[in-house]
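What you see is the complex with one protein chain gone and the rest in place.
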Amino acid sequence: MKRLAGKRILVTQADEYMGPDIIALFREEGADVIEDRTDLTQPGACEKVIADAGHIDVLIANLAASANLGVTCMGMPDDIWSEMFDVMVHPLHRLSRAVLPQMTERQKGKIIVVGSATGLKGIAGASAYSAARAAQIGYIRSASQEVASANVQINLIAQIWVENPAYFPPEFQATPEFKEMFKSVPMPRLATGREDALFALFLSSDESDFFVGQAIPFCGGWAQ
Amino acid sequence: MKRLAGKRILVTQADEYMGPDIIALFREEGADVIEDRTDLTQPGACEKVIADAGHIDVLIANLAASANLGVTCMGMPDDIWSEMFDVMVHPLHRLSRAVLPQMTERQKGKIIVVGSATGLKGIAGASAYSAARAAQIGYIRSASQEVASANVQINLIAQIWVENPAYFPPEFQATPEFKEMFKSVPMPRLATGREDALFALFLSSDESDFFVGQAIPFCGGWAQ
Amino acid sequence: MKRLAGKRILVTQADEYMGPDIIALFREEGADVIEDRTDLTQPGACEKVIADAGHIDVLIANLAASANLGVTCMGMPDDIWSEMFDVMVHPLHRLSRAVLPQMTERQKGKIIVVGSATGLKGIAGASAYSAARAAQIGYIRSASQEVASANVQINLIAQIWVENPAYFPPEFQATPEFKEMFKSVPMPRLATGREDALFALFLSSDESDFFVGQAIPFCGGWAQ
Partner (left out) sequence: MKRLAGKRILVTQADEYMGPDIIALFREEGADVIEDRTDLTQPGACEKVIADAGHIDVLIANLAASANLGVTCMGMPDDIWSEMFDVMVHPLHRLSRAVLPQMTERQKGKIIVVGSATGLKGIAGASAYSAARAAQIGYIRSASQEVASANVQINLIAQIWVENPAYFPPEFQATPEFKEMFKSVPMPRLATGREDALFALFLSSDESDFFVGQAIPFCGGWAQ
């Protein structure tokens, strides 16, 4: 009765962002998980990862740059700006372009983007990150419509306020700045990584074939 | 390993809209389902249903009036207009008001509204229905914020294009009018009732505690 | 060069909500303003107001009940709940139904609803108000599509944080509760009533014929 039994699932940036939590849960649920740790910003890297993996039922596009929270738009250097798109946006396109042909040919497959609610709602000090996360959302809304008739679904988890050593380390949670920001969140706690992975599980399973191109908030009510 | 084991779940309008599909799946998943068939437009009816049910872990607010599709705003009679609010909006408030005290006291509980994507996106010939469905969405967005800190979640399935004898009977699906409307849906098929119930299952289970006040489209990409 | 020269414009609840500011500006801009002070909750009142007014180029559906901010969904009495719909929702339908025939016949006309951003984004302590304001939005999204081909536009101002003796009196602005809420607004001041009226002017003029069924936030960035 395992919910991902028989599925080969590729998870990018396996050690970062939601990679570890998703991989752990997906293995419990019977998936054959392929962990990728390649630097996907390199030319040809995305294409190679897909080619090497062979059959892929579900691609977890877990792509995360440092949020660099607090760098204002007026002080944003070119390298931070570019990194956002190089790490989170361009690889999403190249991975999708490489993996969708096998999925559409089999008339079955899913891409789940582990994205961000900052792509739906603005936040001061996050202009570059928001721009890149919004680009992911714009991409999946359109691309998903091209493959929906081939029974391939592309959806996105628009998350924020999820326990995560990179984005919400305990020392940041202790700051007055964090506490002030967190007042705007109706839920009085962060999500656990496992809760987030359970949502990824739902979207990766055969139980969610009717979702097409959606960026669904996972945010404790912050963006609804 | 049943996902709703030990949960007492009340489903309103048990014979209508998504009632039968939700009840069947929820029983398979171990829920103790209470089926309600009361006319909830009657004074005191909502309060009585909740009182009679006793302990309720999850309320499925499955409230549906006839969509009366095709009645224009200029031709809308008062009785059709009022029925929308009497059947779908006012009972949602009265049911919630009655059941939330026990949930907040236990610091655990969920309300899932089986709503409509027409509350998020307009459609000619459905002004009264859209207004009432949007009212449900406005209600849960605010009410959910009042109970989130008590670990009670209120969310809504913003559905459309789901197989359903009342809204999409085969004879309607055969009309040119339906076929023209359906061109705007990326997914080339209707959802089954069971697929819809599987989404209700996710939202009713302990796997979705971080969703607060969301109206999530379930629509084959129609509203994204 | 007056922007509303030659237009007959009906403004409901002329002494309340945005009525006075809109009426003052619209007269400066050359409109022939008809001020209505009727109790629109009475049977036949909406139909009579429209019939008595005769030719109407623009209807300003300025409909406001007390927000009753702070009444929770669990403590919401039936009379407050009902008043929201009786004052803000049902008259919108009846006014529209009565005025749209003359507008569609002339192939020209506009309805502007002075609504609220709480219909787009939830706020604790405002569940009934949000529900009714969302109903207005759902209504205009669908109804507008029925009359767009007759060159009639229906749009809505989704406002909040506008100077207003009823909703934001100076004594409320002085409270810690207000100051805490206001932290979530990027703009560091309330809008003036005149600024709000200037937006209503744009939507009422011949400069905005391509907007159909939109609920446009006017909120200092609160709901974007």
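For clarity, chains are labelled A, B and C in written order, and residue numbers in each chain start from 1.
Note that contacts are C-beta pairs under 8 Å (C-beta built on N, C-alpha and C of every residue); 3 or more make two chains touch, one makes a residue touch a chain.
Please read these numbers as outputs of a predicted model, since none were measured by experiment.
The residue touching the chain not shown here, chosen from C:Pro20, C:Gly119 or C:Gly213, is C:Gly213.
Of the listed residues B:Ser66, B:Gln107 or B:Ser184, the one in contact with the hidden chain in the full complex is B:Ser184.
Although one chain is hidden here, its contacts on subunit B can still be listed: residues 121-122, 124, 180, 183-184, 186, 221, 224. Interface residues of subunit C with the unshown chain, by the touch rule above, are 1, 141, 144-145, 148-149, 186-188, 191, 195-196, 198-199, 201-202, 207-221, 224.
On the side of subunit A, the interface with the absent chain consists of residues 72-74, 76, 81, 85, 89-90, 93, 96-97, 100-101, 104, 118-119, 121-147, 213, using the contact rule stated above.
Here is the rule we go by: only the chains that are shown with their structure count from here on.
Look at where the CA atoms of subunit A average out and do the same for subunit C: the two points lie 39 Å apart. For subunit B, the set of residues touching two or more other chains reads 141, 144-145, 213.
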